[in-house]
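After this line comes subunit A, so read on.
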Amino acid sequence: MVLLECRGVTKLFGALAAVQDFSFLLHSGEILGLIGPNGSGKTTLFNVIAGLYTPDQGKVFFRGKSTLGLPAHAICRLGIAKTSQIMQPFTDMTVWENVLVAALYGGNLPMARAMEKADEVLQFVGLGSLRDDPAGKIAVPFRRRLELGRALATGAEVLLLDEVLAGLSSVEIEEALQLLREMRRQGKTLILVEHVMRAVMGVSDRISVIHHGEKIAEGNPREVAGNPLVIEAYLGKRYA
Partner candidate 1 sequence: MARYLYSSRIQFIFLLSMGILLLIPLFGLEGYRLRLLALVFMWVALAGCWNLMSGYTGYIDFGPVAYFGIGSYCTALLMIRGNLPFLLSLFLSGGVCAGFAFIIGLVTLRLQGAYFAIATFAVAEALKQIILEGDRLAGVEFFGGSHGLTLPPAPSELFFYYLLLFFMGMIIALTYLLSHTKFGYGLRAVREAGSAAELSGVPTLRVKTQAYMLSSSLIGCIGGVEAYWLTYIIPDDVFHIMRTIQMVIMTLLGGMGTVLGPVIGGSFLTLIAEYLGVKFVYDYLILVGGVIILVIILLPRGVVGEIKRRRGRSRWFF
Partner candidate 2 sequence: MLLFFQSLVNGLLLGGIYAACSAGFSLASGVMGVVNLSHGDFVMLGAFITYWLFVLLGMDPFLTLPFTLVILYGLGYLLQRLAINRLVGAPPIMSYLLTFGFHLVIANMALRAWTADYRSVNPSYSGLTWNWSGIVLPVSRLATFFVAMGVILGLYYLLYRTEIGRAVRATAQDREMARLTGVRIFKIYTFTFALAASITGLAGSLISNTFVIYPQMGLPFTITAFCVVVLGGMGYIPGTLLGGVVLGIVESMATTYLTAGISLTLTFFLLLLMLILRPGGILGKGAIE
């Protein structure tokens, strides 16, 4: 079932088209990888889907209904949550409270249930021991997990994960991928923006490639990896 659809989305900043006529479909339960060189427009696309930006052209459809004009918090409540590449924890609140906010508002849960959910989520992402620490003081890898935790606590069905694997060691990446697979098993649908090629190629069902704001390739990981356009655009790591 098509859960999310982008149809001809274009986002301009002045004269620069950060995203140009981008279309794709996201099916329920799949993991879609979105790759592309730096500055190709991945985060902008995410911001449009999440509602932080309004597209200049095109629309985003969630479960068949257009989300055009909806504010970000409404889109979150509908079921699309996004993590931020520039991590923004609520620094003066504890780790637990950070997740609680997401559960209360995004998840629209009553207080008692939200508190339970926050506990569950923290356990799931492995931050249980840091629960009472001020979110601004925890180490960087843990902040990524907090971002993930907040997104999960909203109860959203579609998760837009922006470079959640950045800066992690091999072991940590493997753990993170396990988490992602578990999330899919629990019914979530994911879009991953990643630069860690090995990881994103390994875990995604499909890959979309964006370059200068446009889609230049799409397909299963192996097809995409062999695509000369992609190789040329990327000049980065090749999938071994």
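Selection rule, in plain terms: all candidates are chains of the complex that A comes from, given by their letters.
Heads up, the rule we're going with is that a contact is a pair of C-beta atoms (placed from the backbone, for glycine too) under 8 Å apart; a residue touches a chain by one contact, two chains touch by 3 or more; residues count from 1.
What you see is a predicted model; the values in this text were computed from it and never measured.
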Note to self: Which numbered candidate touches subunit A here in the complex: 1 or 2?
What the structure shows: 1
Next item on the list: Sort out for me which residues of subunit A touch candidate 1 in the complex.
Entry: 50-52, 71-74, 76-77, 81-82, 84, 88-94, 97, 100-102, 104-108, 111-112, 114-115, 134, 150-151, 153-154
